[in-house]
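One structure, as structure tokens, below. Some questions next.
Just one protein chain is left out here, and the rest sit where they should.
Going by the order they are written in, the chains are A, B and C; count residues from 1 in each one.
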Amino acid sequence: MKFLGLVIAFITGVFLVYAAVDFPDWADPESPASTHVSPHFIEKTMEETSVPNIVTAVLADYRTFDTMFEATVIFSAAVVCFFVLRTFLKKEEREERLYRHVLTGVTIRVKEGGRIPPSDDFERIDDSWIPHDLIIKTICRLMVPFIQIFALYVVAHGHHSPGGGFQGGVILGASVIVLAMSHDLRTTLQRMREKVVGILCAVGVLLYAGTGALCLLLGMNFLDYSALAPILGVGPVTARSHGILIVEIGVAIAVMTAMVWIYNNVSSRGNYNEGL
Amino acid sequence: MSTQYPALVVVVPLLSAFLISAAGWANKRLCFPIAVVALAISTYSCFGLLVRVLNEGVVVYRWAGWDPPWGIAYYVDHLNALVLTVVAVVSLINLVATKKSIDEEFPDKLGPFYSLYVLMVTGCLGIVATGDAFNLYVLLEISALTGYGLLAMGSKGRAPLSTLNYLYMGTIGACFYLLGIGYLYIVTGSLNMVDIAGILPSLYQSKAVMAAFIICMVGVWLKMALFPLHAWLPNAYTYAPSAASSLIAPLATKVMIYVMIRLILTVFTPEFAFTTLSVSNAVVWLAVIAIVVGAVLALQERSLKKMLTYVIVAEVGYMVGGAWLGNSAGMTGAILHIVNDALMTLCVFLAVGNIVYKAKGHCFEDLQGLFRKMPFTMGGFVIGALSIIGVPPTCGFFSKWYLISGAIKAGQYHFMAALLFSSLVCVVLFFRIIEIGYYEPFSEEHGHGHGHHQEPSMEEAPLSMVVPLLIVAAGLVVVGLYTGDIVEHIIRFAIPKGLA
Amino acid sequence: METVVSIKPLLAVLVSLLVTPILASSRAPNVREMWTFVAAGVKFLLVLSMLPVILNGTQIVYTVAEVIPGAAIKFKVDSFGMLFALVSSSLWIVTSVYSIGYMRGLKEHSQTRYFCFFAFALSATIGVAFAGNLLTMYLFYEMLSLATYPLVTHHQDHEARSSGRKYLLYIVGTSIGLVLPAMLICYDLAGTLEFGTQGFLAGTGASKSLMAVLLVLLIFGFAKAAIMPFHSWLPAAMVAPTPVSALLHAVAVVKVGVFSVVRVITEVFGTDLLFSLNFSPIILFFASATILVGSLIALSQDNLKRLLAFSTIAQLSYIVLGVGLLSPLGMTGGMLHIAMHAFGKITLFFCAGAIFVATGKKNISEMIGIGRRMPVTMGAFFIASLSITGVPPGGGFISKWYLVLGALQAHQVAVLVVLLVSSFLNACYFLPIVYKAFFCPPKEVMFKGGFQEAPLFCVVPLVITAVISIILLLFPQPFLQLATMTVQGLM
Partner (left out) sequence: MTDFAQLVVAKYNYWIYITLMMIGLYAIISKNNLVKKILGMNIFQTAIILFYVSIGAKKGATIPILEHGHGPAHGAGSHVVHAADYMNPLPHVLMLTAIVVGVATLGVALALALKVYRHYHTLEEDEILAQIRKK
């Protein structure tokens, strides 16, 4: 197999090198890629969409149809992870469980059919439980709000600087994952329930596709944001800019929740215990 | 509304996927109706679109209102419209037919299942409809990712493993396609298929274009499981849940064949593919080998489902070979076979689904006496089998007819021989199954003189599974009888005039 | 030639299909069998209603679907197709009666399935008879192969399984492996598959060697004609219940094969083309060899049904031989032999079945003296074997007479010899059976008990067919007229 791999990789490489000779040089301003379609984007974006960040404009307006499916890809990845990994333990109540008394650090074992301790002072733990490091815990908790504010900035400022829904969404998701890693999965799940994650993920993409459908219902083509002009009370060009913002928000929600969802399932192998 | 048909075809299932996923958390019983309604609307739109294309010719839909090549546009012509309709119909029928088995297999994951199902269909529909090379890649990945999810939920252990292998291969295939598109982009500066086709003729001698073509083709062959790149397919389909395999087996490979034909016909033009590059003969030989190997490997299998997956490998050879014969009869055969093979694969896989549902297995031993127990299911299976063998008036015969007559016209007699060989092997394959199902496990003292023995009672699958199967089976014959119309009014227009 | 468009041929094909669901759903045997009769009767009447039109020299055509340009699914009723349809649809009625007697007499299992596929097989047979082009003929030919599989393997035991395999291997294997490519090459050459009295291959300008290959592929490809070496499915298929053997393997299936071969000779190639290419000897050689070898093997058989099977193989080649002579009288004789042999052979099979039902005997050596117990059956057997041998008062005399005349007309002395030798052989294997049955003292105890025939349902049909065999000698119309009309059209 090793030899076969070498041969295939080598043949592919030689073939690609052979073809690459015909390519334009690196960063050649006269290359077809730089002269055929892209100049239109660079020169017309501002007047057609009033978004200075051309990448955002192309991403969320000219090629917004692609981007909608991009968001869908991440959504489907999250759903697949959930679908493949998640195990619903119906018999959980009948299994042995461990509880830890937070104040004293005493751990008790509840045997099959036993009752859960009534007090709030007990927290559920796994048998592989390791005490959390206080410093990491505290610092992470402190960082989370800042991370999230930055993420919102990235989402909102995507029109003018590098950023947008995907980037902002990933940062938002990271904030939650940081929490999950520094504490444990159960803590995060208490703040952001599985159901909420699942529904928000769908809602995020739905916001995107729904905007498109709204344009369609308003009589224009799917995702043609200029149809939103009468609703938003602005001109068609500005409406495009606003439309981009709406879908970016949708993307941000979807990406954040998808990241969290994937993390939840993969880190706990689908049984939603402590996680990593 | 009719101007929005191209949008509705894709968008309605897409939206419904999110709704289903959200609804799955609230009330699981909502998922199925939403999916059915969405796919029904999509199917209706496909038919509407087909009618429009028949009346008006190519339908262009500009997404977000931008003109191509800057925005993304759909160019729906006869070829797209036909395949779209087939994809939509197949997925709708399969959805209805497999409800019971889905309910049984994933009682607590209905939401994600239907969501993925509908997304998979959306991906396939999008691939077929789109006129943008990069958009095709994204949709390819959607249908692939959701497909992995659906396939992985079959038998424990084997299913995830073989799906993971499929994932490696599928990702490489998609990446190759992406790379090929990158090559095209670097020499043309465009991603729009029609635009690229307009620029390419002056570049036919470029090595980059040749490389782009070959890389795209290799990618697509990987995804359609053309021999020798087929290794992922049999296991992935065999160990999958029935509902998933009966959706993916008819659609995934066929959609990729559509992509190949689209690349040849629209993006690179047949002239380039068949004349400038002199690889047609080699590809036809490859197809011949694929057919023979698929057939022979199918003979070795002792599991019905796995046997059928090797038949798919052989069928891929049919279509690839037909398309690469380089004449209009072969191309007609390949396109017609996309339609027919999708339907007949659906038919046999639905039958297998019913058998698995009742007999709890798909090995040969599980099939004994099935004609008595499940006469309607087996009836449907037999019709599907006859179509795969190529017995008139089922549709499989007519596509084979065009393929063979294309082979004769092109002088590629080895392709004709391979087709006949695989037909004969299919006779053996399917009659072996039929024989096992026909003869009862108890064989002594049977026959005359014992007329009043207790006949085992019928244990047919539920009506909601049998009726769709029979509809598909009847559809095989109906499509067969309407072959003339399909070729005359649709496929003829899908083939460029230049093709002899 | 004048043509009329009418849906009747399609109806005639479909009428037995239409009762199939009723057969399948019905659990009451009487209702089921009533439907069989209704279907058989309606089918016969439909065929009969087209007879006057055909006798007027008109053709009936009906196109179902234009599936491939130049090769539609199309029905064409001409005199030759009519001849065959008339034979098979009329014999279905008789066989239905016989089936009831036989199947009930033996308390067979799965009778519903049996009647269902029987109807299905008849549909396909009529479809072949009325096929307007090679594609349609192929379609119904395949349909017949598949419909008869459950009938052949009715007993569902090991013997049935291996015979069924052999049956399918030969029949489906040849049709896909030989006929299909030949048909496609024809289509590629001519651009059409329409039957025409001149043959659609005439004027395509294909080389002689290609034509020879096509001829061989098509003649052997329709392996139901059982031309050697593609004959051994036929004895194997005798494991089927006797009514199946009777109708399907003496009338429908094998005659469909021969019919197809005749169509190939007359309307795919055309007599003129074959004559100019001088291909007649090829056909004559294979046919003669089959006749002689088949008859010789029949001589050595002890199992009555197997004997009849080999006799059938030989007799089928008479038809091919007659048409292969390419002389008007020979062709008339060959076509007429379809009808004459059908009535004779079905009687023989009925007799074999009746003997089996009444006594459980299958072998000739066990039938010594059986004439005392079953005189009616054996009487019919005698008449039918005379007909097959070609001796009056059997109707087979006429067709053999024409064949002999045709051989003389074509100056084929060798063929004449073959015909005479084989007639002698026919007599050799049939007459001893009759002689021993009536004139030798019975060895078996059960034959001494006096007159005891099979059930009435079994005996009446065989008497009817035997009587018809005699009547056909005196009044060979309309078969003779149809055959001569066909030949006139071709020449």
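Keep in mind that, in the parts below, contacts are C-beta pairs under 8 Å (C-beta built on N, C-alpha and C of every residue); 3 or more make two chains touch, one makes a residue touch a chain.
Given the structure is predicted, the values throughout are model-derived calculations rather than measurements.
S.K.: Wait, the hidden chain, what does it touch out of the ones we have here?
M.R.: Counting the whole assembly, the omitted chain is in touch with A, B.
S.K.: Touching the hidden chain in the complete assembly: which of A:I74, A:I125 or A:I177 does that?
M.R.: Counting the whole complex, the residue in contact with the absent chain is A:I74.
S.K.: Contacts of chain B with the missing chain: which residues?
M.R.: Counting only chain B, the missing chain is touched by 134, 137-138, 141, 145, 148-149, 152, 156-158, 160-161, 163-164, 167-168, 171-172, 175, 178-179, 182, 185-186, 191.
S.K.: Could I get the residues of chain A that touch the absent chain, sorted low to high?
M.R.: Listed in rising order, the touching residues are 1-2, 4-6, 8-10, 12-13, 16-17, 20-21, 23, 25-29, 31, 33-34, 37-39, 41-43, 45-47, 50-55, 58-59, 63, 66-67, 70, 73-74, 76-78, 80-81, 84-85, 160-162, 166, 237, 262, 265-266, 269-270.
Note that only the chains that are shown with their structure count from here on.
S.K.: Hey, which chain is the most central one here, using CA centres?
M.R.: The most central chain, going by mean C-alpha position, is B.
S.K.: Measuring from the mean C-alpha position of chain A to the mean C-alpha position of chain C, what distance in angstrom results?
M.R.: Here the centre of chain C sits 74 Å away from the centre of chain A.
S.K.: Could you give the separation in Å between the centres of chain B and chain C, each centre being the mean of its C-alpha atoms?
M.R.: Roughly 43 Å, centre to centre.
S.K.: Give, as an integer number of Å, the spacing between the C-alpha centres of chain B and chain A.
M.R.: It comes to 32 Å between the two C-alpha centres.
S.K.: Which positions of chain C touch chain B when the two form their complex?
M.R.: Touch residues, chain C against chain B: 64-69, 72-73, 106-109, 135, 138-139, 142-143, 146, 150, 153-158, 160-161, 164-165, 168, 172-173, 176-177, 180-181, 184-185, 187-188, 241.
S.K.: Name, in rising order, each residue of chain B that touches chain C in their complex.
M.R.: Residue positions touching the partner: 386, 389-393, 398, 401-402, 404-405, 408-409, 416, 420, 423-424, 427, 431, 435, 438-440, 443, 446-453, 455, 480-485, 487-488.
S.K.: Name, in rising order, each residue of chain A that touches chain B in their complex.
M.R.: These residues of chain A touch chain B: 15-16, 18-24, 31-38, 40-41, 61-66, 68-70, 72-73, 75-77, 79-80, 82-84, 86, 88, 195, 198-199, 201-203, 205-206, 209-210, 212-213, 216, 220-226.
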